[in-house]
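Heads up, one of the protein chains got dropped from this complex, but the rest are sitting where they should.
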Amino acid sequence: MREWLRWPVLRQLTGSDPLGRGQAARSAATDREHARTEDADEVVGSVCPYCAVGCAQRVYVRDGAVTQIEGDPDSPVSRGRLCPKGSASRSLVTSPARRTRVAYRRPYGTEWEELDLDTAVDMIAERVIRTRDETWQETDSDGTRLRRTMGIASLGGATLDNEENYLMKKLYTALGAIQIENQARI
Amino acid sequence: MSPDGAAEHPLFGLARAAQPGGDVRTSASGPVDSPAGGNRLSGPLADPSAEAGYSERHPERMGFFTDTSVCIGCKACEVACKEWNLLEEDGLDLTGMSYDNTTELGATTWRHVAFVEQRIDPSTRARVDIGMPGMGAPSTTPEEGADSDATEVRWLMSSDVCKHCTHAACLDVCPTGALIRSEYGTVVVQDDVCNGCGYCVPACPYGVIDIHPDNGGAFKCTLCQDRLGSGLAPACATACPTESIQYGPLDQLRQRAEQRLEQLHEQGMTEARLYGQDPTDGVGGDGAFFLLLDEPEVYGLPPDPVVTTRDLPAMAAHAAIAAATAALTVAACFLGGRR
Amino acid sequence: MAEAHPVGFQWVMEAKRRGAKVIHIDPRFTRTSAMADTFVPLRAGSDIALLGGLINYVLRGGHYFHEYVAAYTNAATIVDESYADTEDLDGVFSGFTGSGYDQSSWYYQGARINPAAGERDQWNDVFGSPDPDRAASEGESTPRAEPETDPSLTHPRCVFQILKRHFARYTPELVEQLCGIDRRRFHEVAEALVANSGRERTTAFAYAVGWTHHTVGVQYIRAASILQLLLGNIGRPGGGILALRGHASIQGSTDIPTLFDLLPGYIPMPQAHPNLSLDGFVATNAADKGYWGNIRDYVVSLLKAWWGEYATAENDFRFDHLPRLTGDHGSFRTVIDQIEGGVRGYFVIGENPAVGTANAHQQRMGLANLDWLVVRDLNMIETATFWKNGPEIDEGETTPSEIGTEVFFLPAAAHTEKDGTFTNTQRMLQWHHKAVEPTGDQRSDLWFFYHLGLRIKSKLAARRFERDARQRERDRPVLELTWDYPTEGEIAEPSADAVLREINGTDADGRALSSYTLLRSDGSTRSGCWIYCGVYAGEINRAARREPGERQSWVAPEWGWAWPANRRILYNRAAADPQGRPWSDRKAYVWWDAEQRRWTGHDVPDFDATKPPDYLPAADAHGPDALRGTDPFVMQGDGLGWLYAPAGLRDGPLPTHYEPQESPLRNTLHSTQRNPARQLYHRPENRYQPSGAEPGAEVFPYVFTTFRLTEHHTAGGMSRWLPHLAELAPAMFFELSPELAAERELVHLGWATVITARGAIEGRVLITQRIRPLRSNGRTLHQIGIPWHWGPNGLTTGDAANELLGVALDPTVHIMETKAGTCDIRPGSRPRGAELGTLLATYRARAGITEDTGTEDSPSAADARYPDVSDTDGGGDES
């Protein structure tokens, strides 16, 4: 019965909205409506991963998943604004196209195969050591010290954090790998 | 100091002063005039929320002012809107309409950035629509005579959105009460009520609202009704890099638009004009109005939209007469003999 | 800028609102042009002609900022008499060796100054003599050599006069001829530039980094620097040259460089010189004057950070652990080594070379010849699937079973799934907090390299008994590497905070250092990157500061942290006159406070805080102490802005207009058609096209330039897989004028195929008035705009523009020319399968392309082959 009392026609007759164009026709769901950011467990400060303007972002998280990413109005650089790419950050980090499993392709193989992460890292470490040994150059022909391997190269860094670039450069240089490059050049 | 008292930071002045929230709870635009009187169906109406039954404590009427003279066509508004409202993509088709591959507003596209490339005739300064080269709107081939590289090009960009009209035809014709006036004076679809009758679609003089092809409901921009409730600006206004989309109390926006128009006219851009800010227009003025740099139809907007509810009484009268005519005709047919 | 940096563009709109005039110079009318007050269409590849014209206009009209130029630039410095200009030698500077330059004839009269950037290694000049140690030791105490100068700027060989002569022929007529810019518009730009520079007003140059994608790329930027120095716009608010870089932390990836030629903080990687020691390295790369004088403090601190206790004064702080370079090991050189079997293993981390790098076919040939390949990315990008559905597979050139590369694809964590800093294009570090855990096997690259390093160290340690002495010796740098970072959570994620702290550096007691001026070369300090020293001052992660902009000054120093020392505008000493007073109240930024005897202002002064403006250094002062009170350019070897670069650039001390590697026009400025020192690769898959007046040039009559869209990101790895972006720009297309469309019968929205010597790609045709045919040298030139975001994977797919591009590099920084090239275009989609090969073959035959086409005037690449171990080429320079 209570539901019938909410029948908009009755509310039109008794309320302040005879034509039924607002108050009388509101549904309970409309009254409860609120932004999903209010339900977030936490808001985390972040920076857009796309271009080098460095627009600050606010990442809203609920139950361990990102529910919204938008501009951070506190930033003196971006003043809370984002471009189309930055605005698509939520789609980027929650995209179903993102891979969640390691994929492995054996030499001359025609299909991807599964491989667990720990094995993959171990196999890669073995290959680094083997290739390094096979292609090591201690000195050049007239004895000038080289102490390097030309067998291992790396590409990439512009989309990574400084800390990641640091560990990469530090490890590669210690290993003697010098053909290290990133998007800054291309 | 901006009118509503918020300290105006030299750089943050615009963005912050526009935030709605508790402090603008009591409408700053003076006492609510009585909703009664002739303007219930069309014509100027100062407070649509009051007319829709909301108490005096309802917040100020909020809206959009889209200054297309500073729009850089980046489409951040389109993406921010889809990301907030979780709208799916609707078609990966190259349209050939300059950089507009979105084509139009619709059930899963509540912001649409239009792109119009125009050639400015060096001699007459007239703007010539290039339209779709080879087909489409009247396309004129550049005369070879003019020094071709002296040809100036103009590229109009404008982010289109629901107009949240003072008198909204979609709201008026909606038989289920799904479309309602919100406490902020905006027009929103209540998805839990809409039964997909589709009457709002041909009723909208701007061609905004549409039926979702899969779930059958009617959808359009809600001016982020949920965000407003939480004291946030709409997603598109939050993202817009150049503040082409300005959100705020409609009265303030109308003042700011007048100043901007004056400024542009002083700079010689006489073709700038406001569209939808005049309460005496056919829909009683829009809640989301524009500063355009050419005729509205060049952007796909109607030159003089009218809410047809204005003519409803007349139409009802005609229908009644016709109905009576029908009844009398039938009756007349029974007067004669049995032959 | 509105296209690729829309949110940064808000500040251009803010300036417009305050009356600024916006001038956009670009081959295409873009979304930036739509907002510009003046749009200047120019022929792709002719920028130096325009900038030279502006420099000439400024010099000839006396519009330069006289006091600024006289005090802060090397205008007065006299150049060695052996110097000869391109105007004297018809397009070539003195010292041309047939492929490169011997730079000794460019030096100042009376002193050799080490460059602060570019090619730093001056071994031959420092150690021409056989005994390296002798020269290094006596460098310390001897008096500093100062170049001769003529403050009146009238000496025929002073930089000012050389500049005037060099650009004398860059008249408005020449600009119209070479760039296709009519005189009216050139004067409008020149007058606006001059009117808006000087004491009261400043002009800023902003460029997207595609501007460097030319065989004369560095000289493009040099030309803009000369112009801005002449107008006094460097180091001042509202001035400068803003490089708008394309990736979130590309600035970071050159500061802490995953680049072959640099160590962190722009310290050069050591070149292979006979028994090079730390002292020898310092001597060859240091500068007598300026902050590079402290290079030893920076290098030792770096070595201590990497090898900790093992690095001691006795063992040169493990300087010998550093591998040595032998010339160019850039990405293109590496790919050629891959094709020739030299490189066996390849890590590709968050990059997509299979479609994102010039001559994509060459890139995929390299990938196909590896032993093993590790790709870490968010999505299954083309670089990981080249063996499965790459163009070579689709066109039937090869099959997966013929490609032996073992491929590991490891899913990466997104920016919301890891802590860390990005360095944005203003050199500002900003911390992004981890919001959620990555799912499944997704890991950050910090995790991957930390655990890879752990795994390698433990394997080498475990096997040390089975490994011979030579192997154990080569394992020492790995085993001694400091690698113990705290880890968090079940996935044992290493603490990015701890890594940042190591980058910042610590003093002898392990406390975070607050400034690079505290770094010492006695081994008491450590710093992973000296220019980042201070980001962790006071044990506070300053990159994570997020003080709202509203509650700060307009410089907003409390948000994030900018290197060096949180300075927001570099060389800001130049914002004050020689006496330390602001040039004008309106443009006051940094000035000398006489009472407190300190430099102060709106920003951290880029100067020794207590050095008065009238300070003159002692004759034997070195390093920063050798800088006068009026030397704002604290990193330069002479403390001055270089109008003229005596060293560091491999293709000339001054920018000169040359035609791009592939151009339809003959160079009418000189008989030297192209940059004689440009770097080329003689490769069957990298054939060049005839240009200018060469026979066959007419086979590729149209100029093309590549460009980016707001809707996509670089090679598309982070945008082509997203529905909300893919639908905004759903298909590969070409932009061209109605006139070209008529000439080649191209239909709007129809398909067209663009062909070059390297490849042919298809795309939809977008006819637009935004690209205008230009008149150059009395000839109508058509230009085609080609976006480069596409590839065969993702929601929206298409051919990659990089299939078209050949590899022709700027010699100093090895960046390829992608922004100006020639091609042919014809209606219809491209042929498939074998017919594609025959189409390219017919075009190459018609153009008469051979191994030497396009390389006649620069046989530099003749022997740039892979230097096998026995090769005696020990010299540092490109031979």
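So that you can tell them apart, the chains are marked A, B and C in the order they are listed, and the count of residues begins at 1 in each.
The definition used in the following text is that a contact is a pair of C-beta atoms (placed from the backbone, for glycine too) under 8 Å apart; a residue touches a chain by one contact, two chains touch by 3 or more.
We adopt the following convention: contacts and distances are computed from a predicted model.
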### Message
Considering only the chain that is not displayed, what protein name does its UniProt record carry among "NADH-quinone oxidoreductase subunit J", "Probable sugar-binding periplasmic protein", "Multicomponent Na+:H+ antiporter subunit F" or "Polysulphide reductase, NrfD"?
### Response
"Polysulphide reductase, NrfD"
## Note on the structure
The omitted chain touches A, B
### Of B:177, B:229, B:249 or B:287, the residue in touch with the unshown chain
B:177
### Where the missing chain touches chain B, by residue
41, 90-91, 93, 96-97, 103-109, 114, 116, 129, 131-132, 135-138, 169, 172-178, 193-199, 201-213, 215-218, 282, 295, 297-306, 308-309, 311-312, 314-316, 318-327, 329-334, 336-339
### Summary
Note that chain A touches the chain not displayed via residues 7-9, 12, 19-21, 24-25
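One rule holds for everything that comes next: only the chains that are shown with their structure count from here on.
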## Note on the structure
When centres are defined as mean Cα positions, the distance from chain A to chain B in whole Å is 35
### Query
Which integer distance in Å separates the CA centroid of chain A from that of chain C?
26
### Message
Where in chain B do residues touch two or more of the other chains?
### Response
11-12, 16, 74-76, 78-79, 83, 241
### Message
Residues touching two or more other chains, restricted to chain C: which are they?
### Response
6-7, 10, 549-550, 710-711, 723-725, 728, 795
#### Entry: Sites on chain C touched by chain B in the complex
2, 6-7, 9-10, 13-14, 29, 31-35, 39, 41, 180, 182, 549-550, 554, 710-711, 723-731, 733, 738-739, 741, 747-749, 764, 766-770, 772-775, 795-796
### Query
Touching chain A in the complex: which residues of chain B?
11-12, 15-16, 40, 49, 51-55, 74-76, 78-80, 83-84, 171-172, 177-178, 180-182, 188, 190, 192-193, 224-227, 229-230, 232, 235, 238-241
### Task
Can you check the complex and tell me which residues of chain A touch chain B?
8, 15-27, 29-30, 33-38, 68-71, 73, 76, 79-88, 90-91
